[in-house]
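Removed from the display is one protein chain of the complex; every other protein chain stays in position.
Then we have chain A:
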């Protein structure tokens, strides 16, 4: 069984993001970029399926700028076999990314596609669902446990009232939640090996896609800063402030 995993390059989750002064977006200058943490979980799950001999090959794909090759390398160092990099310099919404992934799926013919449930930069939570729709495949989202059973796949999902287990027919699309696994570290010998693994470079044109997508970002701004607290001298003053300043009573 072949597994396709998609990964996204995002601003590292530990970085405090700053909005550009002109409000056109996030300032990415000199900001640490990493693999989206949910994508890391997806890679880990695919590699585990390969280690347990359920999968025979793990292909990792990304749609992003040239530096996204670093995230492909990380996935390869974690144990993926080869990479596909759809090089696009501009930012794309899930509608285009899912179409690009569909193009790769048609070419690679995997039995399972694993994605992170969402990327921590735009928090869209759409790519996996859109891909399943475009392929007309079954989907299991927010997986906290998956188990392959012959031609079938059991996906346990975290839902509001507990755990829900679905059975999907393969091929299928799965998106990962946080508790699916704990991703491994990239070890030095594997980083060295990863450098020799093949990475195929494509453009959107190779997949018959256009980068235009009909969405334009008008402005990006920070939420208002939290006001500092205030000490009051008396109950009367407190009531007065609640009534006239905060207007809550």
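Everything that follows uses one rule, which is that contacts are C-beta pairs under 8 Å (C-beta built on N, C-alpha and C of every residue); 3 or more make two chains touch, one makes a residue touch a chain; residues count from 1.
As a convention for this text, contacts and distances are computed from a predicted model.
One chain of the assembly is not displayed; among "UBC core domain-containing protein", "Ribosomal protein L6e-domain-containing protein", "ATP synthase subunit gamma" or "FAD-binding PCMH-type domain-containing protein", its UniProt protein name is "FAD-binding PCMH-type domain-containing protein".
Checked against the full complex, the candidates A:188, A:235 or A:249 give a single residue touching the omitted chain, namely A:188. Residues 12-15, 30, 32, 34-35, 37, 40, 74, 77, 182, 184-189, 191-192 are the ones on chain A that touch the missing chain.
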